[in-house]
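Have a look at the structure below before the remarks.
Yeah, one chain of the complex is gone here, protein chain that is, but the others are all in their spots.
To keep things simple, chains are lettered A, B and C as they appear, and every chain counts its residues starting from 1.
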């Protein structure tokens, strides 16, 4: 037990046996499937970085009083909150995509705050249960995956109003030793790279939605749990082992079906206390939106590096308007980073002892991300040139008849070997056009509209009205 | 001869035997290759529409005095100029991607204007030569493909300064009956769907670049011409015949290598008159940027339809912020359309008799496109939801073990069959994430910086200064 | 009678005797009040330009079969529609602000379309009445002013629901020879520069709002009509005759109170036909939004001239990022111009014989204006420098103690006399910070939200849905 190396992490996944489908077929070996492995490697980087930069990644858990990887630690100090952002930026820059371990931490943190509050009100024992679960995660350095986004059915209806009652995960049976749950969660980035799935409600629940006000954790290979890996734009590249832009890492997103899954009581962290559903999802969402901010700043860093290197290779590194575009990219990265850092620095200690971020600043970052990642990507494409879209295959470059001609003509600056330029174009393609990333920039952590609603709700508008009235000379 | 049906068009391609590679292999059957066929079908739609809507698509050529498809007619009236925009919007809406026949028309039009001017100065005979070629195109209703974008090597160097002199297409030998050319052209959208390749210079040329100041046409399967089809994000979908979002159409973009290709004199339309290289590329570019405007308005129309239908299927058609996003999409479509229409309506007759558009307004449209297509796409993704990125495969939906579960959980509004919703998500994925489209929005018709330079160069800034000085009371 | 010169126009205003207030005082001489005169001069430019450029400004009215200034002619051909845009761009560039005569023409045009339609339904005689009025306007070359924007009271209530029933202009008495109206219209740009005030409803009306479904015209000095000139940012400059940036022209905006004004029947053009209120205001609004587009393109032209001249004077004309900002300004001007031109070119003949524009394209232009005029202004300020805000007074420059020092230190490029630079800064201040212009960019022709609602309502979204469904393979 204790902190795992990347190899230990990957080996530990081999002992799991989840039910998984991809392209219509049941998968038997997750870890060695090239498509999933690229995602597992990205999560693996969170273990690797613990070896490479332990100062950044490892700290002591006050719960188990042992060193832990930060991805298992709900922040117990302001410094922990700040480290979140720096860890995410560094790792995303290292892997050039989503490291796929933050959702689990964001769940652990939300639970560390809210279960305590539920217990205070209802005299329940969710918090001690959760702490036992947390110890288990920390001692084993496990990766958790957040199951939040219900498939939702008709969006104009509440969970209990749906024709098919299973469109939000719900309890269908209550037993002596636990509960049986049914439903499905979408967009489960990295669910097959995780040891545990933590399920939270995806929205506020009314009293009538009591059966849906659920939080719990199950192993990723528990009975009845089915992972169906979704398609993404470049998925065949990894399977073919050809024309892969990012040499090491990628991302995949299953839909997760809970086909009557049993959850023992010790793994149940919310059960019918409807009014806490909102608190749980709001806390998780704010945390996850902040995780995105650090992460996407790191990804933009990669995109900046890609653009600048391509400019070197193309002979355009002195072109003024391209430099301006790089500045626009830097500005976007720093805006995400700045808002997220501030969100951490302005965090506060919650009753449970866990530290929690400033919600408005976290959401302010996510609003930028939802719009500006697309813009940063567009800028990178602009700086790189058209071959981001239609570069011939590596197999064409290896073809004896046409390969040399292609290498002749794909050359940029004469002093740079053509192979380097081709590789950088492939990376640009991956950075720009991996759908699992693109859509997550927009919808990850809830839709853009949700982020906006949040900053309005969390802002004290009355104080602002008062200030304006005083200056206008209006007595209330 | 005369106007072809779609079937005749496709059959006519079978008689061509171009040298083509894809994924490292020599292609033997272009027309029946599912990936290329989807592109051919898109061009085929320009023939199909001539049957469906002849009033829009067919007019009489004053050159041959016969009815022709508008895609072979350099505008001979203001109405022809206006029809360009309406044709492009309608067709792009019909195919949901680029119909891939406008580049040829834009070349024909640029040549119809500039060859005449060259002849006036140099007493050459390019214009009559070109007219013969044009007759041939019109009588056969052929599709031409524009070869403009040289591979360029080191962008900081002029053509003649390159270490490898072949980085721009150039003449390497002059013979009694013609010339031999060498070089490569990139991003040749639809080159295998065309009968003829028309080559124009890609930039202004100085005297020293005389060998590069070339315009000519060759059959798509002429000796020495090699098409290497580039990769794009969703190319394997079409090859696999599975998870294809757009049921009928797609786009592909080869790199085209001119490996010492012979061009007979009657097909040479510029040969060393360096100072006309700029005029040719500027004219072509303005025309092509305008073609984009109509086309992309039509594609946004599709994306609007996709977003609104998905909102119907998701139960979100009444959600205010989503409706606002649709309005933002409409606004972008109409802006492109408005600027391009105005560019046509304000067109003028050139000395050769051909009508030519207003350059500033055409470029104003393209500046919007370069930025706003990405935004329209982002808005569509926002309105549709996260499954744009990670929808399970059709094969998963057909899988006997997991298919029914997926169909249960992927349902939106209860009254809409789940299959419809899945299909619309697939279309959204294709509309949003087909790299051949995405990058063309940015780089098609030249880079965004080129469009900006053009509107500045073509604007009479002195008049504006004078107006300001008068109002300020400054006597010159 | 017939076309007036600018002098004749100004003299004609002297014969009017409107009730007007400004800064708390009753005004006795409108024409020679320096503040109002600067506005009158702007409208006067529409008369002056008729002499300077009759080809642009004068055409023959089919109604009176005499030459008329275009500002009195509802478009009777497509060419007339196109001329609207070109006239507005040229004039606004000439005066550097709003020429303040388009609102009247936009009313005349809306009435020329809608009164005919009302008559068709109700067998009323509004159209012939209106034609008589129009003849009078044309023969005298009069300026009309549009009274549209009611003061509105509580915006959440319909006219008839207001506590004070006078918050929208309404009929309060019906007499044998006419009606008595009461209410107030806000933001009446140039009402004291006009001979006639034309009143239209400001919103759709329900049956219960019958008393508010009114259109009519009254002389600007009719009994009971009160003009109260509002404050604007730079109003004291004109009154003081010092530190005036625009040497000739300005703009002012009264609130207009109808304190029981009698309107004879021959001047009543809508009276209770509630369902046509919407048509009238929608038509007027679309026309007026289009008028804005041409006009603001012309104002941006001025701002471009100001920025470029200031760059010459500052020694920054070669600075890359400033040139890019000028390009951004050009792009905005051309976008407004392009959308508005297209809106005219795509216009259609209405049942009454009057030509009417494409509504969607007109509103597309106004959406840009509402956002982008502020951006164009910001860019001009950026290019000019900080003295746009805090240039010392001309009186400081004339002060014997400090004037020479100021002239020494305010110099830019040595070869340019300091006086020129100071004058151009004053113009920049006026172009950037005249509130009557700034707010009109946003709210003129209705609020930005109204423009958005319009393009959605006028767009055929079902066709777009159909196109998407076909491509997705969804059978309806």
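For this structure, a couple of remarks:
The rule we apply is simple: a contact is a pair of C-beta atoms (placed from the backbone, for glycine too) under 8 Å apart; a residue touches a chain by one contact, two chains touch by 3 or more.
Computed from a predicted structure; not experimentally measured.
Displayed chains that the missing chain touches over the full complex: A, B, C (touch as defined at the top).
Shown as candidates are C:167, C:367 or C:471; the residue that touches the absent chain is C:167. Looking at B:55, B:241 or B:320, the residue that reaches the missing chain in the full complex is B:320. The residue touching the chain not shown here, chosen from A:113, A:361, A:381 or A:405, is A:361.
In the complete complex, the hidden chain is touched by one of C:219, C:385 or C:473, namely C:385. The hidden chain makes contact, of the residues C:180, C:228 or C:461, with C:228. The missing chain lies against subunit C, touching residues 21-26, 149, 151, 153-157, 162-164, 166-167, 183-184, 186-187, 226, 228-234, 236, 243, 252-255, 257, 259, 314-316, 318-319, 321-322, 370-371, 374-375, 377-378, 381-382, 385-396, 398-399, 401-402, 405-406, 408-414, 429, 432-433, 435-436, 438-440, 442-443, 447-449, 452.
Hidden from this view is one chain, which touches subunit A at 82, 93-96, 245-249, 301-306, 308-309, 312, 323-324, 326-327, 330-331, 334-335, 337-343, 345-346, 360-361, 364-365, 367-368, 420, 423-424, 426-427, 452-453, 455-456, 459, 461, 463-469, 471-474. Counting the whole complex, the residues of subunit B in touch with the unshown chain are 320-321, 324.
Here, only the chains that are shown with their structure count from here on.
Bringing subunit A onto subunit C by least-squares fit of CA atoms involves turning it by 180°, to the nearest 5.
Centres computed as Cα averages put subunit B at a distance of 40 Å from subunit C. Spacing of subunit A relative to subunit C, judged by their CA centroids, is 51 angstrom.
Here the spacing of subunit A and subunit B, counted between their Cα centres, is 37 Å.
Shared contact sites, meaning residues of subunit C that touch two or more other chains, fall at 324.
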